[in-house]
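What follows is one structure encoded as structure tokens, with my remarks underneath.
Complex shown without one protein chain; remaining protein chains in place.
This part shows subunit A:
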Amino acid sequence: MDGAALFVSLKLALLTSAMLLPLGIVLGRSLAQARARWKVLPEAMVALPLVMPPTVLGFYLMQAFSQDAPLGAFWQWLFGGSLNFSFSGILLASLVVNLPFAVQPVQRAFEAVPAHLREAAWCSGLSAWQTLWRIELPLVLPGIISSLALTFAHTLGEFGVILMVGGSIDGETRTLAISIYDRMQAFDESGAGIMSAMLLLVSFLTIGVVYGLAARQRWKRHV
């Protein structure tokens, strides 16, 4: 059992989920309310990480993170460290990879809220913020929880991109998924087995939470 890898994985998954939450809400809501002709490109951009091979995505991220590229150079200037082979680097990569998981469930949930409800809230005297807070967010809560759970679980399991960008530095970039791979390379089947079982359990719990909440919320979703 690789305790350091478990810690890196959990830290990465929690930070990714937390940082993508506001972004997912803002992007999901804008895309849900945007006119069809304006949202084709942004929607495609958000969905791109879903269809791109992880190694390809990892390759481009590595290129962008390098100190010769504007992003990498900027990071270097800002924090004095490299993005490649660092925890910051895999966190940034993880944010990109998980964008569709964070945005899409929230977008679908916002799309399901009838426009009339917002108008009714305005006519009832609620400001735009009050409408978001008291009417829209409670109604899209199942979507937000789905997005959190999917992002969390997917980050725990992400392999290709993390390996490309972060390598396998103990306590810094070696996540549970990479550790399993390393153990298999070292013929340590029992170690890989324990960690695999753990990831399986986490995945199962995540899906349970998503479906459980969806079922619990469904009774409220009649409009």
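Heads up, the rule we're going with is that a contact is a pair of C-beta atoms (placed from the backbone, for glycine too) under 8 Å apart; a residue touches a chain by one contact, two chains touch by 3 or more; residues count from 1.
Going forward, contacts and distances are computed from a predicted model.
Undergrad: According to its UniProt entry, is the unseen chain "Phenylacetate-CoA oxygenase subunit PaaI", "Oxidoreductase", "Multicomponent K+:H+ antiporter subunit D" or "ABC transporter"?
TA: Matching the unshown chain against "Phenylacetate-CoA oxygenase subunit PaaI", "Oxidoreductase", "Multicomponent K+:H+ antiporter subunit D" or "ABC transporter" yields "ABC transporter".
Undergrad: Consider the whole complex, including the chain that is not shown, and state which of A:V26, A:L50 or A:A120 touches that chain.
TA: A:A120
Undergrad: For the chain left off this view, which of A:L31, A:L139 or A:I178 is in contact with it?
TA: Of all options in A:L31, A:L139 or A:I178, contact with the hidden chain holds for A:L139.
Undergrad: What is the set of subunit A residues that contact the non-displayed chain in the whole complex?
TA: Subunit A touches the missing chain through residues 114, 116-117, 119-127, 130, 134-135, 138-139, 219-223.
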